[in-house]
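Written out below as structure tokens is the structure these notes cover.
Every protein chain except one is present and positioned as in the full complex.
The block that comes next holds chain A.
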Amino acid sequence: MITIGWLSAILFGLMVIIGGMNGVRSFLSLFLNFLMLFFTIILITGGFPPVVVTLINGIIILAITIFLGDDNTQVTETAFYASLIVLIILVLLIIPVEHLAAVQGFGAEDSEEIEAFSLLVGANFMQIAISTAIFSTLGAIAEGAIAISAGLNEIVEQTPTIDLKKLYAAGISIGKHIIGTTFNTLFFGFFGGFLALFILLVQTHATFADIINDKIFVAELIMILFSIIGVILAVPITAWVLIQKLKQRK
């Protein structure tokens, strides 16, 4: 615990030195998201339906990340509405794909870690897998929506009379850049999160055919693909939400 305490203190200190109030807010959002995640696991363990709990807490996590991520209410409001729409579309994609891929629970590689446990614990692991996938995409959705919203907001402030069609095109053009870099964050996060699994798979002489059908590998890979699809969707949807808001104001 002491190690975690020191690392947290260093992160907090650096965030305040470099970001000032922005830093305090960033650290607070990370901490609150951690609490939300913990709370979600406890609710699921307690027998509440995992997908419903995840949707409600997921919306709260989006709100925490977005409203503490930027202090311009114009930016955050647009980003929040957009991220909700993206979340709904993604959930509609995640539920059938998780069922078709059948990646719930634990795989053969987990056997050592779970051998001491009774596995018949009466929890719905398919729903838990869906929750896991939804959670893993939230950060990417929020980041994409904030970035587009902030970029477009700057354009609107500089040229308030801008043609709405041009604004949409500007959103797509900002989006191209953001998708490109976020792609790296997601894929390297994936490499890093599962380095041990990859080594294990290569070590056990798993063939390409084994890997591409492996329960744990597929579970991870499709989570990253969901996140990528989420970021891409965030681009036009955020631009669209902003344009609807501007239309209403006129």
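By definition in this document, a residue touches a chain if its C-beta (ideal position, glycine included) is under 8 Å from a C-beta of that chain, and two chains touch if they have at least 3 such contacts; residues count from 1.
Following the convention adopted for this analysis, contacts and distances are computed from a predicted model.
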item: Protein name as given in UniProt for the chain not displayed, "Carbohydrate ABC transporter permease", "Carbon-monoxide dehydrogenase small subunit", "CoxF protein" or "Multitransmembrane protein"; value: "Multitransmembrane protein"
item: Of A:51, A:86, A:103 or A:152, the one touching the omitted chain in the full complex; value: A:103
item: Chain A residues touching the omitted chain (full complex); value: 1-4, 6-8, 10-11, 14-15, 18-20, 22-23, 25-26, 29-30, 33-34, 37-38, 41-42, 44-45, 61, 65-66, 68-70, 97, 100-110, 113-114, 117-126, 128-129, 131-133, 135-140, 142-143, 146-147, 150, 172, 175-177, 179-200, 202-203, 209, 212-215, 218-225, 227-229, 232-233, 235
